[in-house]
Structure formats: structure tokens, C-alpha cells
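Read through the structure below, which is laid out as C-alpha cells, and then see the notes.
Every protein chain but one is kept in place in this view of the complex.
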Amino acid sequence: MTSATLAGLVGAALVGLGLYGLIANPQPLRKILAFNVMGSGVFLVFGIVARKGAAAGLPSDPVPQAMVITGIVVAFAASALAVALVLRLFEETGRATLSPDAWTKPSGEGAEAE
Amino acid sequence: MSVLQALDIGLAFLVFAVAAWTIFARGGFAATVGYVVYGLLLSLVWIRLFAVDVALTEAAIGSGVTGVLLIGAAARLRGAETEADEKSLRGLPRLFIAGLCVLVALALAAVVLLFPDSGPSLAPQAMRHLPETGLGNPVTAVLIAYRAFDTMLEKVVLVLAVVGVWSLAADRYWGGAPGEARAERPEPTLAFLAQVLAPLGILVGIHIFWVGADEPGGAFQGGAILAAMWMIVMMARLTEAPRTSAFWLRLALVAGPLVFLIAGVGGAIFAGRFFAYPPGFAKPAILFIEAFMVLSIAVALPMLVAGPPRREPRADRSR
Partner (left out) sequence: MTAPSAPLGAIAGGSLLPLAILLPALGALLSLLMGGRRAERIAFLLMPAELAVAAAVAVLVQRSGQPLVYDVAGYAPPLGIALRADGFSAVMLVTAALITPAAGLYARTNFATPGDVEKRAPLAFWTLLQGVQGALSLIFLGGDLFNLYVGLELLTFAAVPLVALDGRPETVAAALRYLLFALFGSVFYLLGSALLFGAYGTLDIALLASRIRAEPAVWLAAGLMTAGLLAKTALFPLHLWLPPAHANAPAAASAVLSGLVVKGSFFLVVRLWFDVLAPLPAVVPGAILAGLGSAAIIFGSALALRQERLKLLVAYSTVAQIGYLFLMFPLGHGPWAADAFAGGVMQALSHAFAKAAMFLSAGLIAESLGHDRIAGLGGAGRAMPVTFLALGLGGLSLMGLPPSGGFAAKWLLMKASIAAGQWVWAAVMAAGGLLAGGYLYRVLAPALSGEIAQLKKAPQRSREGVALALALLAVLLAFAPPSFFSFLQIGRPAASVAFR
């Protein structure tokens, strides 16, 4: 088993792990962590694709590598926005959860002139 | 089984184990620390995949800066965790979701295993056009020449993320600075660390950016290191975060994508296509664009970590 295939399998496992964490864990911060784990799994799948594209004297196809670099930066920006939202929610309410019924106001409230 | 293969399998197992720890650990703080370790291990995996540029980016941004962000958040949210997991799924729904995730992972693994040993590749084309760009690092060529449009738009994404984070401030803090004020007497250990590391780090960051034209490295990796140095100095409270209404801050943020955009338009005028480079001028243009990218990244990343403004702007400094 080559290191590339191994990395691809690890990537698949990470995607499964991250997906579980994203859906099942109730706390938003843990969801953000899980999203990052899942994202890095997806990048590993790109990685195996890149490694299998070794050609022209290069050990790895540069195009998927560039995509992963872009993806890492975008994932960080996403995490930063999500963290800012979670922290703001915590500041405002003292809670950091997303239980749906916590935020549906009774009719009429919250509809003041904007 | 050779030593290298054994190492690979050990590394794979370790990565999976730490990732599982990150997902299943009890406390948020513990999970976040696990994530930083996980990121560093991943960088090793990337080196084994012969993608050194990616390894650098993963270590610097994926693990490093993201780690700082998440650890800071986990520390501040420690109070929220004393609540019981009110919405934690039990029993059948949890099993169903777990089953779904296992299915997705298995399907993915099967498809990955089915990939032929050497698949279609864009490496030959990338190498063929490399001399036109004057670069030696094909990944940099993809980022700033062949797929420059992607990279430029991604810089805009970064700037919009900063706007989004800033917009979460309370109205009265708008225009003020995030983070804490400069300390009268900064903590000695942190201050010492910052004073030793920062100058070194700045040199390393600039070097990695400069060298990225021909060797692994580049604007993202170099910029991330510079960002980290600024963050260390701010965390040691030797200096404070700037006011978000400061013109120089906004200029630094916007400079990277703006210069890139203008260069793209220049490409249409001087080279016949948006984002094309006139022959012979490719390398200097690329380095020029990258220099501003480094500036923007070095400013955007710490601003994203610092969060929305939390201190009031002084009245006499309003825009």
C-alpha cells in the first residue's frame, strides 16, 4: 500500500469522523472543530489525487496542491467567522448553543421597526 | 515492510487517533489542543505526499493560526460548557447519523482505492508553461499565474470575512480596537518570547515568501508567519491591536486583492487578457503582486483572530 493510498484512506476516515462531529455534537465550537477535521480530510483526498498525478518530473500535480492551499485559507476564514458568531452569541446570552426553540420569539416581538 | 512504510502506517494511525480525540473528547479545550497536534501531524502527512508547499500552509495556517483562534475561543467558552448537553442526541438518531457517516467514509474509501496508480495529471502542462512565468515553483505558478483569478478572489473572500467579523461588534465599539489594551507592565516571559521570536520570525517569513518563487514557500506561507509574529507581540501585550477605523489598517487589508485586481485589469490592457502577464514581465509582476498579498495576509489573519472591536474609539479620532 503506497503512502498516497494510505493518505487517501485516512482522508476518507477523517471525512466520516468530521461529518459525525459536525452533525451530532450539539456545541457550535465542537461543530467548528469537526468542520475543520472534515475539511482536512477532503484536502487529503485532493492530496492523493495530486500524488497520483505525479508526472513531468514532479512528484505531485501542482494544480490540486494549489487548490488545497486556497482551501486551507478559506477554511480558516470560515472558522474565524463562525467563532466570532459563537462568541458574540455567548456574550449576548451567556449560552453557546443552537437549540432551535430558544430563539423563536413569540409573535410580534423582535419585529420592531428596523 | 520497510521502515518508511511502517512509519507511514504509524503516522496514519496516529492522525486518525488524534482526530477521533478531537471529535469525541469531553471538554472543548482539550479537543482544541488535540486539534493543534492533529494539524502538525497532518503537515507530516503532506510531506510524505511530496506536497511541501501544502505542508507549510497546513502547519502555518491550518494548524497554527486556526489553532490560536480555536484555543482562544475554547478558553472564553469554558463557562458555557457547565450546562448539560441538552440537545445531545441519544440512541436511535445518534446511531443513524453514525451509520450514515460510516457509509460515506466507506464509499469514499472504496472510490479512493479504485483510483488508478497514475491518473490524469496537469503537471506536464504546468511544467510546459513554467518558463513563461519565470518561476521555478510550479505551485506558485498555478496560484499566481495559471489560476490567478481563483487566488485573487480568495483574497477578496478573506477581506469580506474580516468585514463580517467586524460587523459583529456592538454599535458603540465600532471603529475601536479588538483585544486588550497595551499593558503597562507586560508579563515578562511572554514579553521575552515575543522580543526574541518576532524579529527572527519576520525574517523567516519574508524569506519564505521570497523563496517561494522557486522553492516551496510563497505569499500565503510567508504572510502567515508574519501574521503569527504580530499576534505574538499582541498576545504579549507589548503592543495593542489597531483601531478598525484606522486608514492604514484598511489600506493594508485591501492592498493585496486591490493590487491583484488592478494587475489583472492591467493584464487585459497590456497582454490582451485579464490576469495575463506581458511576456518578460511575468516574474517581476508576480513578485510585486505577491508582496502586497503578503502584507494583506499578515494583517488579515491577526484581525480575524482578534475578533470584532471591543474597545471604544476615542471621540476625537472618529472618521
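Quick notes on this one:
By written order: A and B. Residues from 1 in each chain.
Everything that follows uses one rule, which is that contacts are C-beta pairs under 8 Å (C-beta built on N, C-alpha and C of every residue); 3 or more make two chains touch, one makes a residue touch a chain.
The model shown is predicted, which means the values in this text are computed figures rather than measured ones.
Judged over the whole assembly, touch between the missing chain and the shown ones holds for A, B.
Touching the missing chain, out of B:G64, B:G134, B:P242 or B:G267, is residue B:G267. If you put the hidden chain back, the residue from B:I71, B:A98 or B:V156 that touches it is B:V156.
Mapped onto chain B, the interface with the missing chain covers residues 104, 107-108, 110-111, 114-115, 119-122, 125-126, 129, 132, 145-150, 153-154, 156-157, 159-161, 163-164, 166-171, 174-175, 245, 247, 250-251, 253-254, 257-258, 261, 264-265, 267-268, 271-277, 279, 318-319. Within the entire complex, the positions of chain A that touch the omitted partner chain are 15, 18, 22, 28, 31, 35, 38-39, 42, 45-46, 48-49, 52-53, 63-64, 67, 70-71, 74, 77-78, 81-82, 85-86, 88-89, 92-93, 98, 100, 102-105, 107-108, 110-114.
Simple rule for what comes next: only the chains that are shown with their structure count from here on.
Chain A and chain B, compared by their mean Cα positions, are separated by 13 Å.
Interface of chain B with chain A (complex): residues 4-5, 8-9, 12, 15-16, 19-20, 22-23, 28, 31-32, 35, 38-39, 42, 45-46, 48-51, 53-54, 57-58, 61-62, 65-66, 69-70, 73-74, 76-77, 79-81, 83, 85-89, 94, 97-98, 100-102, 104-106, 108-109, 112-113, 115-124, 126-128, 138-139, 141-143, 146-147, 150-151, 154, 157-158, 161, 164-165, 168, 220, 301, 304-305, 307-308.
The touching residues of chain A, when paired with chain B in their complex, are 1-21, 23-27, 29-30, 32-34, 36-37, 40, 43-45, 47-63, 65-66, 68-70, 72-81, 83-88, 90, 94-99.
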